[in-house]
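With one protein chain removed, the remaining protein chains of the complex are shown where they sit.
The letters A, B and C name the chains in turn, as written, and every chain counts its residues from 1.
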Amino acid sequence: MRIEVDAVAGTLESSDALVRVSPAEELRIEVTSTVEAQFGAEIRRTVAEQLDRLGVTEGLISVQDKGALDFVIRARVQGAVLRGAQARPDWRKL
Amino acid sequence: MKAKKSPAERPSRSMLFVPGSNAAWLSTVQVYGADYVMFDLEDSVSVREKDTARLLVHEALKSPVWAGVPVVVRVNAINTPFFRDDLEAVVSAGVAIVRLPMVTDAQMIRHLDAELGVLEGKYGSVPGTTRILAAVESASGVVNAVAIATASPRMMGIALAAYDYAMDMHTTHDAAADESQLFFARCAILHAARVAKIHCYDVIYADVNDTEGFLREVAVIKKLGFDGKSLVNPRQIEPLHNAFAPTPEEVERAHRVVAAAAEAEKVGMGVVALDGKMIDAPIIAAAHRTIRLAQVSGVQVAGGVR
Amino acid sequence: MSGWQGRVPTDAVELAGLVPFAGPAPSTQADKDARRARKVVGSLTEAISRSGLGDGDTISFHHHFREGDLLILQVLAEVEALGIRGLTLASSSLNACHGDVVGYIERGVVSRIYTSGMRGTLAARISRGGLLPHPVQVHSHGGRAALMASGELRPKVAFLGVSACDEFGNANGTSGASRCGSLGYALVDAMFAETVVLVTEQVVAFPNTPAVIRQNRVDLIVVVERVGDPSRINVGATRTTTNPRDLLIARRATDVVEHGGFFVDGFSIQTGSGGAATAVTDYLGERMERRGVKAGWALGGITGSMVALHERGLVGRLLDVQSFDLVAASSLERNPGHTIVSASEYASPAAKAACVDELDVVILSALEIDLDYNVNVLTGSDGLMMGASGGHCDTAAGAKLVVVVAPLIRTRIPTIVERVTTLITPGSNVDVLVTDYGVCVNPRRPAVAERLAAAGIKVTTIEALFARALEICGRPRAVETTDEIVGVVRYRDGSVIDVVRAVAS
Partner (left out) sequence: MSGADGLETAVEDGCAIGLVDAARDARGLEQVRGLLKASGLGLDADVELFATARDASGRLLACLGLAGDVVKCAASAPEVRGEGVTARLMQRILDEASDRGRTHLFAFTRPGNRAILEGLGFHALAVTDDAVLLENTPFGLSSYVAGLARLRRPGRRIGGVVLNANPFTLGHRYLVERAASECDALHVFVVGEDASAFDAATRLRLVREGIAGLDLGEQVVVHPGSRYIVSRATFPNYFLAREDARASAAAGLDLQLFRTAIAPALGITDRFVGTEPLSPVTAAYNAEMRWWLAEAPLDAPPIAVHEVARLEVDGEAVSASRVRQGLASGDLDAVARLVPGPTLAHLRSLVSPGHRR
């Protein structure tokens, strides 16, 4: 899946995450989180794994996390990528 | 596949609405002890968020946060562009119950039934286990209530939604005012539920801060025989459950009825009697319902809760 | 000879070693201005100079104004201007409004701190290390009184902010414009400090009775424009809640209090601070009315909702070491059953008698609680100091039923941990944990567990709640710290129960 356009998913509210994607030739992931000390590494792993499942190998991915649970982060990465790629979800592979 | 208890066993007094686009509520609402939580993809989700809310609900259903908790998802109405995607998103995540809004006739239920069958096949769910809750919101829906309620073995409940029904009936729905304009609709879907032996849910009470008005409406629907009510805020759960809780005397009597029935069965007597009065099957069934309700409501009976 | 001379046989053996009367001393009381000037000085600077404060001395304050305190920074500014350095700052607690103390530490004015807790930029900066030459000594409220009694903490000068006092130094915290209510913590400073300076917004006519800080303990009085903003007393910790999660926890905690075995006529209770804890007070009133049970007395931080129960005749006496809001502050003035206790009488293990030892039930909160029921209320799980020991370990040691209330998860941070980041209250003193996900009882208290089960309250284990939290949040990484000790946690008996290490940036 290729990111064609800038796209955003999620919100800045507590327990949610705002994910922003833009097209690029290389893959760069940037995460800032209110629970960085406790879950920074785990959030980056979740984002990377979710991008991998979506087949995203290029793009600028920025995540602004406000203490969101893992399933929220997954859903927000999916939302931004699918909007960026203007694609429909394959519910089996999410 | 998660084992889905049959509706009869689960208490079904409260169905708490949660906007499918609100990550915070989807992460925390399971603590409030509602009998059902309903993730909404329809009216509480703006058009801009339909796609992301669908993903959020899909991932919530698959997450450990909601494992083992009975979740209903209200999808968008059949005639909307969102219906198919909503359905696929939730069935692929193993949803227990799909709530379909704007139901006007049995054909819609059969259409949903068929769609669910296809999706259960595609995603490996046990065929027929995804249940349906139909929301009736129009004159035709109310008039066709029995046909709707009996349209599929998947049906687990039927609910009334006031705002659209009132508009369809050229009247308005003001939660605090007297409810005569809903009386016929309530009776209609109640009868349909009893015919189909499924649950029956009343409208939401929107003004969370008006506890008296809420309790007035709860008293009305309990008297009519409703099983439960849709709620919009956790603060409405406890008042509702207290209102539906049987009194200690009712629980006491229910235990004696069950005991008498068991005694009669043991000695092979056909007719059960208690305090000189005959007790038939519906009374025994009602007694079991009262006992189950007492257990979940934590009603104290002499010698602790049995 | 005038009237008094020639009466004393100076050579009589019975008078050996006694001094004969040499005439009446000249009276200083005649001159009204002289009498007034005895204690009242013109400025903070003059008060500091006259107090003899020097390098390395200890200055102490009370925190009855909480986030509204304006005195500490005023005094430090004058102390710095006078070139005094290397002080020990011993406020009963420090708040977010004390962020500028960082500058005074960097400039060497303050080199050591004794406090019950800290939050905000000061706490975060200290938690990152490399600031204070000596680690912060973190004590409980009762522990502070014990440290003063033992002599380890003996302020050279106590600067006590009051809204009004008379020219002899009688003050009560319920008179004047900026009323803060109880002065329980200030009493300890007034008792043990070498020099007591009352910093007041107003000097009123003598006698300013009832006097909580009494004239005999006060050396100097100085008038300043403002010592504290009472409207910020209940900012933060003690706001009553409408949050459905806190109300759920409060309702469950009330069930535990009702069926825990101590809900009998005349029982005593402290409900502490925090959204859920204060909500318990309201629910408790309903249960007491329904069951016809009255409380003998309530202790601690007194809130408006506790005053309401007192005024409805449901709670006999209110023993107030600290007023948590202005309703409590004004109640002190009008309700004879509402009286002040000093921090020493409240909770000191060195006192001849402490109220906590007589307490039946206490509701406490927790930042972290571990599988042995040890509680941390000082450091967040990111290692930054953000709370206070307060009366936590004191009340937990004394009370017969100790109920800790806390949400299981605070935006993805589990409250239950395998091992608390900082130990404030040992698990052996904690009986029940109430969370929004369930209730669990310390295995050391089977009797309590039986009573709750018999009352139909679903009880689970702390391990099950811990597992559920990890299932939802994932496993948080432990905070990485350096070797530098930035805080020493003093248990209420003065012993060192834990240390706080600097957070690795």
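As a working rule, contacts are C-beta pairs under 8 Å (C-beta built on N, C-alpha and C of every residue); 3 or more make two chains touch, one makes a residue touch a chain.
The shown structure was predicted, so the numbers you read here are calculated from the model rather than taken from an experiment.
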Request  = Determine which one of C:49, C:202 or C:243 touches the chain that has been left out.
outcome  = C:243
Query = From the list B:137, B:202 or B:217, which touches the chain that is not on show?
reply = B:137
Ask   = Looking at the whole complex, which of A:30, A:49 or A:90 touches the chain that is not displayed?
value = A:30
Key: Residue ranges of chain A at the interface with the undisplayed chain   = 6-8, 11-14, 18, 20, 22, 24, 28, 30, 32, 34, 60, 62, 64
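One rule holds for everything that comes next: only the chains that are shown with their structure count from here on.
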Remark   = Comparing A-B with B-C, the one with more C-beta contacts is A-B
Request  = Averaging only over C-alpha atoms, locate the centres of chain A and chain B and give their separation in whole Å.
outcome  = 35
Inquiry  = Suppose each chain is reduced to the average of its Cα coordinates; what separation in Å results between chain B and chain C?
reply    = 50
Remark   = Residue numbers in chain B touching two or more further chains are 27-28, 65
Note = Multi-chain touching residues of chain C, meaning two or more other chains, are 472
Note = Within their complex, chain B touches chain A through residues 23-24, 26-28, 51-52, 54-56, 58-60, 62-63, 65, 85, 88-89, 92-93, 123
Key: Of all residues in chain A, those that touch chain C in their complex   = 14-15, 34-35, 37-42, 66-70
Ask   = Can you list the residues on chain B that touch chain C in the complex?
value = 27-28, 31-32, 64-65, 233-235, 238, 298, 300, 304-305
